[in-house]
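Attaching a single structure in structure tokens format; questions to follow.
One protein chain omitted, others in place.
Here is chain A:
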Amino acid sequence: MPEPQPFAEALSSSPQLFARLLPTVYFDKYLSLDPPIRPSLRSPTQFRPCSINTSALPNTFGSSVVRMGECIAVCGITGYIIDTAEAGPSALYTNVDIVGRAGPPQSELMSMSEWMYETALATKLFDPVQLRIDDTAQTVVLQAQIQLLSQMYSGDVAWAALLAALAVTRIPKAIPADDEETLTSDFGTEPVVRFSKTETQKLELNYENLPWCVNFGVMDDTGLVLADLEGRVEEVSVQGRITMVTSAGTSSIQNLSISAGKSIISKEHIRQCIAFAKHRAAELDSILKSQIYQSNGNG
């Protein structure tokens, strides 16, 4: 590769301007260093630092705040009671929103919302039978509201927020609503139920090691694999994408989404990414576990 010419003497524009005008050239200049490094100063295989906080929101069954790099997502889980016959295939409905933006949702967010719903359904995070209310034909259905607090957002942060919130979700027990707080009904013989304010039961998940979402990029020309893309420069410069949902400690993968763009993605790339993803999943598991341990009053 030809030696990059020093540009400081030519126009003396700021690096930020350079990044905005010519993101791919800017990116290449960083990657052509030895060893290659990204503008965010992460190495190609380095993931973003992640922090997780759980149970911070009041009035929810479970909640979490997840930060990965510059992206922040907040998830709140609530629920409502419906007739089991009316319940659709999923006991969990997800909605993704950006805070502070008015108007109809962006198409990218809608696509992400659909992806989350489908992945949650296919991943079978929990058994919906535990949400059925005894002695009634009714069941609890969970609603997860995920708010993206940063200008930059990615599916993996939103998904991580969902997982962390579900991991601490406690479903209030349903008790007969025979007090003055409920309207009486003459229809049918079904007992009317409402959520208890005091008794809750932990939501049992089907996973010991959670299925986290991890993303990678594959460069067109060099085939270099980059872990955990973030930022406009990387999004624009890297066409090939591999996103997957997988958990540590098992050979199974829950979701694998590959979009090549103009790059050539080989089986070797995919193998590499799967291995990295499993490591990352283990790392995220331990971050979440230690956070839950701490928030339970230990340490």
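Here, contacts are C-beta pairs under 8 Å (C-beta built on N, C-alpha and C of every residue); 3 or more make two chains touch, one makes a residue touch a chain; residues count from 1.
The working rule: contacts and distances are computed from a predicted model.
Engineer: Considering the UniProt annotation of the chain absent from this complex, which name among "Exoribonuclease phosphorolytic domain-containing protein", "Dynein axonemal assembly factor 4", "Ion channel TACAN-like isoform X1" or "S-phase kinase-associated protein 1" applies?
Structural biologist: "Exoribonuclease phosphorolytic domain-containing protein"
Engineer: In the complete assembly, which of A:I133, A:I175 or A:L256 touches the absent chain?
Structural biologist: Hidden-chain contact among the options goes to A:L256.
Engineer: Among A:I82, A:V99 or A:I264, single out the residue that touches the unshown chain.
Structural biologist: Answer from the full complex: A:I264 touches the omitted chain.
Engineer: With respect to the chain omitted from the figure, which of A:A56, A:A122 or A:A137 is a touching residue?
Structural biologist: Of these options, the touching residue for the absent chain is A:A122.
Engineer: Residues of chain A in contact with the chain that isn't shown?
Structural biologist: On the chain A side, contact with the omitted chain comes from 89, 107-108, 110-111, 113-115, 117-119, 121-123, 239, 251-262, 264-265, 267, 270-271, 274.
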